[in-house]
Structures are given as structure tokens and as C-alpha cells.
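The complex is shown incomplete by one protein chain, all other protein chains being positioned as in the whole.
What follows is chain A.
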Amino acid sequence: MSKNNDSNQFRKVDVDEYDENKFVDDEDNGESQVGPDEAEVDSLIRQGNLMEALQAVLKNPPINTKNQNVKDRAEALMLKVLSAFKSSDIEKAVQSLDKNGVDLLMKYIYKGFEKPSENSSATLLQWHEKALSAGGVGSIVRVLTARKTV
């Protein structure tokens, strides 16, 4: 009979947190992942060796780490490499990647879409088109279903 009409705080409680059957994903220790080597990638870009730079930036993806900074740095680095390419070279670069590389590239592309900056979307869309023809819709499905992503 007595209703507390003042407080609506109960609406902010996340009841799923208290569910004893709540699914907890396997913990994968990703604290040691540091992301791609910035110095190496920067020097390769300066040298103009863009294919190598792409391979280098796809190494050590910070997938399992909880450190948001590492992920942001990796994404910024990836964007730098992708923007450095000439449009005509993008297709060749995508062909040089293996299946896992294309999937990883797709993950970075969609991560880049989340925080658009000047001109980034245009570059990313060009890369997206080429990556799609290489990886098919399956690579996009894997971006959507991946629970731990870059």
C-alpha cells in the first residue's frame, strides 16, 4: 500500500548483473598485448614502403586487452597507414593479405567507422569495398559476431 513515489533509482539497477546464471565469457589474458609497433610502422610509412607498413600494422592486434588506450593507438596507427595508400594501390594491398588478415582489416575498418574524423570515412569506404570483394559478407559477419575485437 505504501508506495515510494519519490525515487526512481530502482529503474537504474541492472538486474542482469544479479542473475546467477549469467554467462561469463572465457577470460583470455590479453594484458601483454601491446598492439602494433608504432616506430616500425612510422619508419616504413616514411620510407614509402606501404605494403610492409600494412603487414606491420596488422601484427599484434590488441584484441584481448582491456586497455582502451592501446586499442585507440592501434586504430589511429591503422588509419594513418590506410590513408597513406594511393587509391589505385588499395586492391593490390588487400590481395596480399591472407584470410585472417582480411578479417582483421575488416575489424579495423569498422572500428574506424565508429569514430569518423575528417576524410577518414572516404578512405575507409574505399578499403571496405576492396576488403569486401576479397573476404565476402562472411568477413563482415565475423566482425559482428566477434566478442573481443580491436
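Going forward, a residue touches a chain if its C-beta (ideal position, glycine included) is under 8 Å from a C-beta of that chain, and two chains touch if they have at least 3 such contacts; residues count from 1.
By our rule, contacts and distances are computed from a predicted model.
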{"item": "Which of \"Methionine aminopeptidase\", \"AP complex subunit sigma\", \"Actin-related protein 2/3 complex subunit\" or \"tRNA (adenine(58)-N(1))-methyltransferase non-catalytic subunit TRM6\" matches, in UniProt, the chain that is not displayed", "value": "\"Actin-related protein 2/3 complex subunit\""}
{"item": "Positions on chain A contacted by the hidden chain, ascending", "value": "21, 23, 25-26, 28, 63-64, 99-100, 103, 135-139, 141-142, 145-148"}
